[in-house]
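Heads up, one of the protein chains got dropped from this complex, but the rest are sitting where they should.
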Amino acid sequence: MIVLAQQVASHPLSPMQPLLFYVFAALTVGSAWAIVLSQNIIRMAVYLLTTLAGVAAIYFMLNAEFLAAIQLIVYAGGTLILIVFGVMLTSKNPFMQLVTSPLERALGLFIAASVAVMAMVALLNSPVPGGAAAPAAPAGHDHVARIGRALLSDYLVPFELAAVLLLVVMVAAAYMARRTQR
Amino acid sequence: MSDLLLTISLPHFLVVSFLLLAAGISTMLTKRNAIGILIGVELVLNAAAINFVAFNHYGWPGVRAAPAIDGQMFAIFIIVLAAAEASVALAIFLNFYNNFGSIDVERADDLKA
Partner (left out) sequence: MTPVQAHILDLLAAATLIPLASALLLLFAGKRWLGRLSGWVATLAMAGSCGCALAALSAWQDNLPATIVFEIPWIPVPGQAAGYLNLGMLVDHLTVAMTAMVTLIATLVHLYSIGYMQGDKRFERFFAYLSLFTFAMLGIVVSASLTQLFVFWELVGLTSYLLIGFWFERPGPRLACKKAFVMNRIGDAGFLAGLAILYCKLGGNLLLPAAGDAQTPSGVPIETIYQTLTAILADENASILSPPAWLTFAGIALFCGAIGKSAQFPLHTWLPDAMEGPTPVSSIVHSATMVAAGVYLTARLLPILTPGVHLFIATIGLVTLVIGACMALVMTDIKRVLAYSTLSQLGYMVLGLGAGAYNFALLHLVAHAFFKCCLFQCAGSVIHAAGGKQDLRSFGGLWRKMPATMACFAVCTLAIAGASVMGVGLSGHYSKDGLIACMHNYGLALDEAFNPGGTTFPFAHIFYWAPVAVAYVTAFYMARAFTLTFLGSPREPHLIEHAHEAPLTMLVPQGALALLAVVATPWGMAFWGDRINASAMIVPWVQGGTEEQVGETAVEFTHHAVGFAWLVGIAGGVALYAAGTKNAARLAKLPGVRLLHTWFLNKFYFDGLYDGFVVGLAKAVAGLAWILDRAVIDAAVDALAKRVREGAASISPFDPDPSGSPINSVAFAAQAADQALRPTHSGRIRLYVLLAFGSAALILMAVLILVFAARAAGHAA
């Protein structure tokens, strides 16, 4: 058994990476589609959590560790909590269901499927470097330092704009969600 | 074939992104709960971000070399915008809920022509 695991793992092309990729891709895509099929808003939020975590894992596989951390902290930790709060504040019964008609669901699935299929067709007919292995990360690469430098040089204007945007959003959200005196 | 399965490269990530995009679109189209729609939007944004990061990592022949940093920067801004969008959207939903006593988007048609 051990020997078998070793052989699988020490295959020249596959040091665990593909297996992990498929696990995380299945997690991401599976829970994303679970959101589509679920009718319960709380469940949707939980599935969104696993999707976001799966996307973070995919960022890890793409050597984007900083982004993965951001994804977990801001997205899974912040945005998702916000959504759950929204759910709690906006439903007297958190397990309420708002059902759409089967026709609408079929139409939605059709549109989504056609977009995805056409994207795949485009992909299959593109000169994508199909079998090329991932370029090895250069020794001593340090994404955080590079990202930090880029944010304060090339991307300074978007960075500042984002800061202003967040401020505006904060004020706006606080203003809109305030308890109105009636 | 085994090479295609065992060597993970750009197309694999793109396929994940397409499937995520499709899930997001169908979520937006099939939910009546406003927060469900918001969740669909988050899925679509994530699909886009995966695309950015994947192209950033693998590059594109003749266009740009890998590894670079720009794709990751775009993904960071996507995350920032998603957070901003979610907070504003939820504030709107709260107001909507206070006025209509429900969060069913079918009922939000007071502004129609």
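Per-chain residue numbering starts at 1, and chain names A and B are given in the order in which the chains are listed.
One rule holds for everything that comes next: a residue touches a chain if its C-beta (ideal position, glycine included) is under 8 Å from a C-beta of that chain, and two chains touch if they have at least 3 such contacts.
Quantities reported herein were computed from a predicted structural model and do not represent experimental measurements.
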Options A:23, A:121 or A:145, residue touching the unrepresented chain: A:121
Given B:10, B:29 or B:75, the one touching the chain that is not displayed: B:29
Among B:48, B:68 or B:105, residue touching the chain not depicted: B:105
Chain B, residues in touch with the chain not shown (by the definition above): 25, 28-29, 32, 37, 105-106, 108-113
Residues from chain A at the interface with the omitted partner, ascending: 1-3, 5-6, 9-10, 15-17, 104, 107-108, 111-112, 114-115, 118-119, 121-122, 125, 137, 139-141
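Note that only the chains that are shown with their structure count from here on.
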In the complex with chain B, residue positions of chain A that touch it: 11, 13-14, 17-18, 21, 25, 28-29, 32-33, 35-36, 41, 44-45, 48, 51-52, 55, 58-59, 61-64, 66-67, 70-71, 74-75, 78-79, 82-83, 85-87, 89-91, 98-100, 104-105, 107-109, 111-113, 115-116, 119-120, 123, 127-135, 137-138, 141, 143, 146-147, 150-151, 155, 158, 162, 165-166, 169-170, 172-177, 180
Residues of chain B defined as touching chain A within the complex: 3-16, 18-36, 38-40, 42-43, 46, 49-50, 53-54, 56-59, 61, 66-67, 69-70, 72-73, 75-77, 79-84, 86-88, 90-95, 97-98, 103-104
